[in-house]
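Please read the structure below before turning to the comments.
In this view, the complex is presented without one of its protein chains, the others remaining in place.
Order of writing sets the chain letters: A, B and C. Residues in each chain are counted from 1.
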């Protein structure tokens, strides 16, 4: 699965995207966040405040309890500030 | 005093404007309407439905009880339909 | 409703067609101009029934009333510029009739002021429309709509101005 990061989340985790092999029992976006946070302090820091992290599955907004299902790409980013 | 008429009011009274010498005791826009209606059937017809007649004094919206005061120009017209 | 606006105001009432895009381009952005809203009102053909509209107006009062409406908008919202152009005479189907442009630092003020100006212009600026049928025959004067009165009256209460 491709994971992408944007804006200050990208800066904090130190990469724009990566391919990950999903470990077993990771079923929802929230499960994935929990697993990512276990990978090191840069992830722990980036995801420490869940209230300001947004997610998308295959280009569609998702919430922490959205199931990953067959999604090819998951993205994490701060609240949007376009327009 | 100059009196001007617009749109279907102009058509019904058969003129776009006229100079009138205000008779005594005509103090408000409503008084003037009453006097105009006494001038003939075209005025009687034009002003028969007071609810659809608007007035302005010197280019400012006025109501039936607005006093004519020193106004130089009074205008009568239907509800506006610009824009 | 008295008083002058404290920002650049352009008011034009004219017979010739105008180009809304050229008018929008005329607006030079100040450092703090973050939002520009434009409204263009066009002559509808009503499914081929009409060739044009004929607009009568009250010269002098139109300009004075538009200036009063713009000054009122300036008291309600922090505006940086306003343009209002309104045509009179014969306006063919597809041509613009009216253009309102409002500029502000933020979008809410620009949107609200533009909607307010259009709603009040419709019920307060002395213009009257008559239909010209597809075969060129002058038709009826258009009647004022209760909808337009309702749209204008939503701005009556001071608390509606935010």
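Here, contacts are C-beta pairs under 8 Å (C-beta built on N, C-alpha and C of every residue); 3 or more make two chains touch, one makes a residue touch a chain.
Bear in mind that the values here come from a model prediction, so they are computed numbers and not experimental data.
Asker: Going by the stated contact criterion, tell me the shown chains that border the hidden chain.
Answerer: Checking the complete complex, the chain left out touches A, C.
Asker: Quick one: say which of C:5, C:36 or C:152 touches the chain that got left out.
Answerer: Result: among the candidates, C:36 touches the missing chain.
Asker: Where does subunit C touch the missing chain, residue by residue?
Answerer: Contact residues on subunit C toward the absent chain are 19-22, 24-25, 29, 31-48, 93-94, 105, 107-108, 110-111, 114-115, 118, 151.
Asker: Considering the whole complex, not just the chains shown, which residues of subunit A touch the missing one?
Answerer: Where subunit A meets the chain not shown: residues 4, 6-8, 10, 56, 59-61, 75, 77-83.
The rule is simple: only the chains that are shown with their structure count from here on.
Asker: Of the other chains, whose C-alpha centre is the longest way from the centre of subunit C?
Answerer: Most distant chain from subunit C: A.
Asker: Using mean C-alpha positions as chain centres, tell me how far subunit A is from subunit B in Å, no decimals.
Answerer: Chain centroid spacing, subunit A to subunit B, equals 71 Å.
Asker: Just the number, please: Cα centre separation of subunit B and subunit C in whole Å.
Answerer: Using C-alpha averages as centres, the distance is 26 Å.
Asker: Mind pulling the subunit A residues that touch 2 or more other chains?
Answerer: none
Asker: Enumerate the residues of subunit C that touch no fewer than two other chains.
Answerer: Expected reply: no residues.
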